[in-house]
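One structure coming up, written as structure tokens, with questions to follow.
All protein chains but one are shown in place.
Right after this comes chain A.
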Amino acid sequence: MDLTLGPIQFFWEAPRIRDFYARIADEAPVARVVLGELVCSKRLPFWQGEIPVAVERLKAAGKEVWLTSLALVTLKRERQLTEELVDAGVGVEISDLTTLAYLPKGTPFSVSPLINVYNIGTLDWLAERGAKRICLPNELPLASAAKLAAAGAERGVAVEVWGFGRQPLAISGRCYHARLHNRSKDSCQFICNADPDGREVDTLDGERFLAVNGVQTLSAATSFAGGEIGALAAAQVSALRLSPQTGNMVALAREFEAAIAAGKAGPALEAAARAAAPGGQLANGYLRGHAGAEWAPA
């Protein structure tokens, strides 16, 4: 089992992105990095120039690199962007099935957790089409993940599970950041850049519940699979995905690497996860077949 760093889901400023990937390239023990704009095509012009820089830097450091597609492709411009990804010379991670309309059959690709891979029929179809890696949807319990990982292992498809990060729960046509500021999506003024870990949404009882990130809704709690490392490895899960938050991802990746090597997580990994999680709030309900928001100590 190794580590994949997922795409930055939030709207970070270009200098922060450059520093982030430079540090990941130099210091983080992750085998591969998925990067690119996942959530909103309007953000891309602000940091597009950082993508080739990061790709070169990460490749030079020996990392495998994949470029993500957008999660929801509707506009003509977004279809063009998605089509251009195919010719970027880097493997593509599909986050919307639209991408497959442009990928010649047999071209290797990776599948993001936003694609609905719930069963072996779907895994088979994607494998036949060229899928080499599949990160499973967050809501799947360990029992389903184990069946899919075993099927993947038989077919040469690496199956990955969400290991850390605020979980993407929904994507919409509506921008909630704009709505919170009484603006429409078309005149959002890129207000989502004020919340580099997402903007928290609490219940009326003041419980931290969700986080909005433009058109995306995430969990407020950070999903953390540290307690399941042994079970996931035994189930032939081949990688854990770490999703960037503003906390110390390098320190976190190092603790994950140590726990994977040991076959189980100790208190140091959970401490690193709490330190990197916004507000220190963790959840692990989904893998246990419960509500995703639940947390049960290992």
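Keep this in mind: contacts are C-beta pairs under 8 Å (C-beta built on N, C-alpha and C of every residue); 3 or more make two chains touch, one makes a residue touch a chain; residues count from 1.
To be clear about the criterion, contacts and distances are computed from a predicted model.
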item: Name under which UniProt lists the unshown chain, selected from "Chemotaxis protein CheA", "Phenylacetate-CoA oxygenase", "Carbohydrate ABC transporter permease" or "Ubiquinone biosynthesis protein UbiU"; value: "Ubiquinone biosynthesis protein UbiU"
item: Touch with the omitted chain, as defined above, among A:Glu37, A:Glu50 or A:Asp96; value: A:Asp96
item: Touch criterion as defined above, residue of A:Trp47, A:Phe109 or A:Tyr176 at the omitted chain; value: A:Tyr176
item: Selected from A:Thr74, A:Thr107 or A:Gln189 as touching the chain missing from the view; value: A:Thr74
item: Touching the absent chain when the full complex is considered, from A:Gln9, A:Thr217, A:Gln236 or A:Gln281; value: A:Thr217
item: Chain not shown: contacting residue from A:Arg57, A:Arg199, A:Arg241 or A:Arg254; value: A:Arg199
item: In chain A, positions touching the absent partner; value: 71-76, 78-79, 96-98, 100-102, 114, 116, 118-126, 137-139, 144, 147-148, 151, 167, 169-176, 178-180, 184-186, 199-207, 209-210, 212, 217, 219, 285-286, 289-293
